[in-house]
Each structure stands twice: as C-alpha cells, then as structure tokens.
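Working notes, beginning with the structure itself.
What you see is the complex with one protein chain gone and the rest in place.
Showing chain A:
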Amino acid sequence: MNKIILTASAAAIALAASAGYAAARDQIQIAGSSTVLPYAKIVAENFGEAFSEFKTPVVESGGSSGGLKEFCKGVGESTIDIANSSRPIKDSEVKACADAGVTDIQEVRIGYDGIVFATDINGPDWALAPEDLYKALAAQVIVDGKLVANTAAKWNEVNPNLPDWDIAAYIPGEKHGTREVFEEKLLAEGCKATGALDAIKATGLDDKAAAAACIAVRKDGKAVDIDGDYTETLARIDSNKTGVGVFGLAFYENNADKLKVATVSGISPSTETIAAGEYPVSRPLFFYVKKAHLGVVPGLKEYVEFFLSDEMVGPDGPLAEYGLVAAPDEERDAQREAFDAGKTM
C-alpha cells in the first residue's frame, strides 16, 4: 500500500515537473466580461459543433478589467488569446500590454447591449428620465438653486409621476462595466439637465472634478451596489417588491415574466430601439484578439471569423435571440473587413 502510494506520488511529481515541456496548446483560451460571457459561450459551443477538427474554446469570466489584465500578461502558451470586454480598452491597458510584449491587438466590436431599469412585474408602469435618476440617486442635488446633500426618500418626491415608493435602487457595483454606462449616460446627463453641473462648477471645481462629483452616488443605503451578477439583483427585487434594479437587456428578456421594464426618456428598451439608437442607455460590446497568436493557436482565426459571421452576430442569429443587439449591416461588414485586413490598434 505504502509503496504504491509512494510510486504514484513520485509519478505525479515527475508529471508536474515535466509539464513545462508540454505540447502546444490546441484549445482557444478566452477570458473577460461577464456581460459578453453568454455570447462567447454560445459562439464557442456552436464553433465546437461546426468545426469538428477544433476543440471547443474555454471561456472564463472575471470581468472586463480582469480579462484585459490576463490578456496583457504577455505572449505565449500560458496566456489567453482573447479578452472579452463590455467597454473599449483603455490607453493605460494598451500601454500595459505593450510593456509585456503584446503589441498587436485587434479590436472586434460584436454588437450592442442595452441597460434597462426593471421593477417587479406587478408594479405600476415606470417612465424614467436621466433627471429623475440623478435627483433620486446622486450624492448631491440642486434644491432651490443650492447644492445640498440628497435627502429624497420617495420616488414621487423627485418626479410626481413616479409611484409613492421608497427609493431602493440596485445598481451595478463599481467593478462592472455596466456601472460606467450608468454613470455616463444617466447620472452625468441628469447632472447636466438639472443644472447641478453648473452649480458644482460654481463651487470652484475644475471640469474633471465636477464630472466626478456629478456621478457620485448617494451612500445612505438608498442606492445599493450589487457586485454580483444580475441574478443577485433579481433576488433583491424578489424580496423587495418596491425596489428598482438595473439589468442587461438580455437578462431582462429571459425573465420578462417576473420583471416590468421602465422606459427611459420615453423610449421602451428593445433590440429595435437600441439598434436605431433611440434608447439612450446602450453600449457596444467588444473582444480583443492577440494577433501574435493567430496562426499559432489552432482555430483562433476560424473562431473570430465564425463569431463575426452573420450566422452568429447577424440579426437572426442565436446571439440576437439571446438578447444581443446586432450592429447595422455596414458595421458588421466593416468589422469583418478590418479583421481580415489584420488591422491592429
């Protein structure tokens, strides 16, 4: 017994030691945004089924920033090939990549995602505007022309058309890419529209500091940061029927029998209104490909081409069915051309 265990463990150690000289990786490795994850999974699965000569790619989650950090670790077998991201890569990240030897990065835009506000299905209809959200959720608001700390307790205090509900908003936490869109498209807009931006500037802050003050969310517990996924937000709405949650359009569409969606600036979110650019809170989704790995990792080029084919990202493809808003025809063509031409950032 002891001898067997000893031999086996010696073998395992030897295996571990020799692993550094393993054969070339034959499976694509992808990591990044949890918003892009379901789409990447659908494409990966279909790719594995359609191309029997390649293995199904491995898709990790970990957030846009986490994925890009792994992506920028360097070039080689133990680094990932593709980073999914729900926001464009930052200059600082491009620089970090270049420092690690990842110089040629190809950007691929796969389509658009809408961000929706939803309440429990049995609640009244909601019509939100960026101003309402700013007045309800910002740290500082304008009252009688003066900048004061936000004390609004009910939604109908900020807008008489909204229901008489205590303010309880479940918004994405700061590590989510969704949070940036929420700040940029709603809080910053509402800040401008209510005149708070001018008032903040009048206090002597420069433009950058004023913009940061605009998107500061109140910290008295009325706005709750959700660091988990949308399932957690859904659970919060389930337990607090007068809560308002922020979801991705795809998640909402999968749970439309439990949630009621709010209009923003009078526009109801749908793939049509987002594709037409009418619904204000949408964002493009991306993935980034390491050019040095094209042709080295088997199937990588085919995977990207398969992803960009109309069969996948087109308006009738499985991604659109799941909730992705397909990019217009010209944009999809442009993305395919740019990838084929090997255009790097």
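Convention: contacts are C-beta pairs under 8 Å (C-beta built on N, C-alpha and C of every residue); 3 or more make two chains touch, one makes a residue touch a chain; residues count from 1.
Simple rule for what comes next: contacts and distances are computed from a predicted model.
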{"item": "Candidate names \"NADH-quinone oxidoreductase subunit D\", \"Amidohydrolase\", \"Sulfurtransferase complex subunit TusD\" or \"Phosphate transport system permease protein PstA\"; UniProt protein name, chain not shown", "value": "\"Phosphate transport system permease protein PstA\""}
{"item": "Contact residue for the chain not shown (choose from A:V143, A:A209, A:A256 or A:A276)", "value": "A:A256"}
{"item": "Candidate in contact with the missing chain, chosen from A:V94, A:I121 or A:V224", "value": "A:I121"}
{"item": "Touch criterion as defined above, residue of A:E60, A:E278 or A:E305 at the omitted chain", "value": "A:E60"}
{"item": "Chain A residues that touch the omitted chain in the full complex", "value": "5-6, 8-9, 12-13, 15-16, 19-20, 22, 25, 27, 29, 31, 34, 37-38, 40-42, 44-45, 48-50, 52, 55-56, 58-62, 70, 73, 77-78, 80, 121, 228-231, 250-251, 254-257, 318"}
